[in-house]
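A single protein chain has been omitted from the complex, and every remaining protein chain is retained in its original position.
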Amino acid sequence: MTDTQTKQIDQSTVKAEARNAQKQVFVEFWHYFSANKGAVIGLVVFGFMILVALLAPILAPHDPGHQYRDAFLLPPAWQEGGSWSYILGTDAVGRDMLSRLIHGSRFSLFIGVIVVSISLTGGIIIGLVAGYFRGWVDGIIMRVMDIILAFPSLLLALVLVAILGPGLMNAMIAIAIVLQPHFARLTRAAVMSEASREYVTSAQVAGAGHMRLMFKTILPNCLAPLIVQATLSFSAAILDAAALGFLGMGAQPPTPEWGTMLAEAREFVLRAWWVVTFPGIAILTTVLAINLVGDGLRDALDPKLKRS
Amino acid sequence: MNVLEIQNLTVTFDTANGPFKAVDGVNFSVDQNDILAIVGESGSGKSVSMLAVMGLLPKTATITADKIEFEGKDISNLSERERRELIGKDISMIFQEPIASLNPCFTVGFQINEMLKAHTDLNSNARKERSAELFELVGIPDPTKRLKSFPHQLSGGQCQRVMIAMAISCNPTLLIADEPTTALDVTIQKQILDLLLDIQTQNNMALIMITHDMGVVAETAHRVVVQYQGRQMEEAGVLDLFENPQNPYTKALLSALPERADGDRLPTVADFASSFEQTETAS
Partner (left out) sequence: MSEVILKADSLYRDYITSGGLFKPADVVHALKDISFDVKKGETLAVVGESGCGKSTLARILTLIDAQTSGALQIQGEDINIKTHKPTADLRKHVQIVFQNPYGSLNPRQKVGDVLEEPLVINTKMGAAERRELAMAMLEKVGLEPVHYGRYPHMFSGGQRQRIAIARALMLRPKILVLDEPVSALDLSVQAQILNLLADIQDEFDLSYIFISHDLSVVKYIADRVMVMYFGEIVEQNTREEIFNNPQHEYTKTLLAATPKASVDSIKQRLGVS
């Protein structure tokens, strides 16, 4: 066998091994995650939400913004006066509830993803710098974080939105700023505990500089608690956006965002329960599903909880 | 009468990769005043077998045995309550990491007091006296003052002494020591081993010493059980084991000792592996 042939055979087996190794990691993760039945249910529901959001234009029976002049405040189909062309009823200006809910899922997921991305990125960088350099840098950064955490989150978000102006984008930025100290704290704690480990010292002896140590060596080992916090922040973001929307400071009507829908429906609580209840249930289900997934992730990713 | 008798003990864990047999058919017995060493490398199941006897394994473990008897009584199927009465009082255990084995939030005096409260009828003053007495017995200087210390204020050696004091507080018949000196410095190790041997003689206790260090075995044990990957390889008196090992794994282990090296290379277990792998399939 020639040298090049052995090398080639080595390459393909090596690649196969590498893929195998990653597959094994996933299999072990799934074993622990699926042991938590609630988490699996949450995952299924959340997956369903994502599907609904992606296929919204196809799934929704009507255009969410179209106002049907002859169908104001129709009750759900199974009630007297309802119609099967508007399964969950219509709102005060004749828009189909089901279609608005389906399109609303897009907004909720969008809000969750954007808010978590912004606060995760910001929080990680801040926490990384604070935990790695310690000293006065750490002191200043964490005092700023403490100040942000001292405000009630919704109040702070309201203030920021008042400064930036109402609207969904500004609401998301405000919520991201409010949620970001949680990530910073978590990252800082994880970095401090990992920074004294021997593999970090080994990298230092090999000549790694600050950037490489922070981002390539330490950070990948701090991700577990961050992932769990990210799922919980996802649901917090949706709830906060809904609250801001309810107060009229978030998504502006006619956006079919679930919280805004609740705001518009305030006056109809007694007259038309379906206009209030269905957006509420949608928010509840999504947030619950995400929290269950977060629980399962924590069980699967926390090495101390591993039972065998 | 044998203090502890185990026959055909098997422990299987339920893991992400399927069932894992940590202990496979282990038999031995310990008599009063006997010092038995269980020797093995990591993965040999030496700690797991004793944790199984104590009932300290997680729910993912399945324990089966023909016999687990303590002082003639079957202890494999005790209720939680009965087990709690036995453990700590008649059978006691000390562990490898002394500082981690103590609760960091409470003083050591509080912890040993808890032990006495659970298993004896002494009143509060009598317990305090007994605690100080025990600390003195295990060689902690200034015992009454030390009762008020927290674990992090004590050194590793002192924490291990506290553990030993707690373990013998109720005069157990059997003491199981799981690698008690592995985490300690060499000079402290000698002191702790001497202490254990003294206490064992004074109280007529049976002592099971779990270790991977053949030197510790040579200096403390009467009889030795050698385990490898959950299986029992050999059981013999300590002098017989060192002078005349029968099992190829024991031979391999002894010749891998650096102090027995003659020449540049140390023989490794792999050099002997073929012989003892075959012995298993034959039997």
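Order as written gives the chain letters A and B; numbering starts at 1 within each chain.
Just so it is clear, a contact is a pair of C-beta atoms (placed from the backbone, for glycine too) under 8 Å apart; a residue touches a chain by one contact, two chains touch by 3 or more.
All of these numbers come straight from a predicted model, not from anything done at the bench.
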Contact partner of the left-out chain, one of A:Q180, A:T217, A:T231 or A:N291: A:T217
For chain B, the residues touching the chain missing from this view: 41-42, 156, 185-190, 193, 212-219, 238-239, 242-243, 252-254, 256-261, 264-270
Footprint left on chain A by the chain that the document does not show: 10, 13-15, 17-21, 24-25, 197-199, 201-209, 212, 217, 220-221
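One rule holds for everything that comes next: only the chains that are shown with their structure count from here on.
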Distance between the centres, which are taken as Cα means, of chain B and chain A, whole angstrom: 49
Interface residues, chain A side, partner chain B - complex: 27-28, 31-32, 307-308
Residues of chain B that touch chain A when the two form their complex: 13-17, 20, 58-60
